[in-house]
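A protein chain is absent from this complex, but the other protein chains hold their places.
As written, the chains take the letters A and B, and residue 1 is the first residue of each chain.
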């Protein structure tokens, strides 16, 4: 880790000394907006209501891509508007979406000065988050926006033959390969019979309840702690052993 | 690092907003209960009295392996009962052991709901730790237990010829190889003459006081900051240069 994350904390405490700050992750694959967005969407709900979440995966830093602050009924987000909040938007219910407010960050009064052209995390996102945490109203940060930039293809699709096609959106430090296929989405099919799963050259059958359901060294398919379908190897590393990477397609169907 | 550790903090703050939380380590070799237990046992005493320590290396998550909370005279621990607390138990004095209370975690009132089958860190251990930190009495968490599961072979043994045989229990980021042989255990022998040390094909003689006692690039044996015998290479990486791994045997004797 560089000092980048530490510096954000200094900037936040300068503005709001009482802030309690947790690092969600600094191990997102460089510039991987898909993975970062997935991780945020699955993690934020475990924090107290009203927590401000700062997410900075920002390949377009220094260009004119807009930056936003978002307030849902349960949390606040500060991020570049480059699709990073797509997965978070996807997990909101219709009712939550209707109650969500978005503003574009334009009020430089709430930023550090001068703003660098390469580190908006320090100069814009962290200061804005600190002001929000300290009680500044969302509407002060800039004009309202109607919509977020949303990434294409972050939701699984249904193919003919009852196949659901998703993607690997994250690989954790154990090498478990986590997809964007949620339990509810395949709830109906996996009760009809054996669950089949295919990714690259691999075909797997069955559905484990926990890692210990398989022999050591064997691959298994299960719904992980995030409620998404994942491929794991008991006591092993599925990503390296099976050659699976972020973005890879994964198909599931019932017998 | 994944978001797993960050999520635990969210869960803790949700229950006990005043908690100050430090990460001890997230770099334990996957499923290495021996290494994790050693790290915990050597680290916990540096925290303020009454600190709650959560340790989750849990290959049996989702099976019926029990989970425990432990209160010693100086600290509290929440962990799966899979041997992870063996080293901590070993470093307790007889008097401390007599005053130690153990409960099995059964009261789901103190857990998140629903409990996943793969992430008890988030759903059981972190919530229980937060409740303990906030003042909940140990006995509320479940029924008392008499004993912890203890790993075999975590203590060095005495062989004939005055040889003490221990194991490498940790390799730090500098590549220093730390054994389970405590200073007190070899105190008598290393004052009788030269200390000899053998691990794999390597034989070392002498006992350094500090890393700077040797030339750059040379291996040395010393008692490290944890009070355990360790093998290091001045300005180098003993683990990779000498091919030493966690679990390797190490013998020491006096001339």
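Some notes on this structure:
By definition in this document, a residue touches a chain if its C-beta (ideal position, glycine included) is under 8 Å from a C-beta of that chain, and two chains touch if they have at least 3 such contacts.
Fair warning: this is a prediction, and the values are worked out from it, not measured in the lab.
Check A:60, A:73, A:206 or A:227 against the missing chain and you find that the one touching it is A:60. Listed by residue number, the positions of chain B touching the unshown chain are 20, 22-27, 39, 42-44, 46-48, 51, 170, 172-174, 209-212, 222, 224-225, 235, 237. Hidden from this view is one chain, which touches chain A at 1-7, 9-11, 13-14, 17, 21, 26, 30-31, 59-63, 116-119, 122-123.
Going forward, only the chains that are shown with their structure count from here on.
The mean-CA centres of chain A and chain B are about 32 angstrom from one another, to the nearest whole unit.
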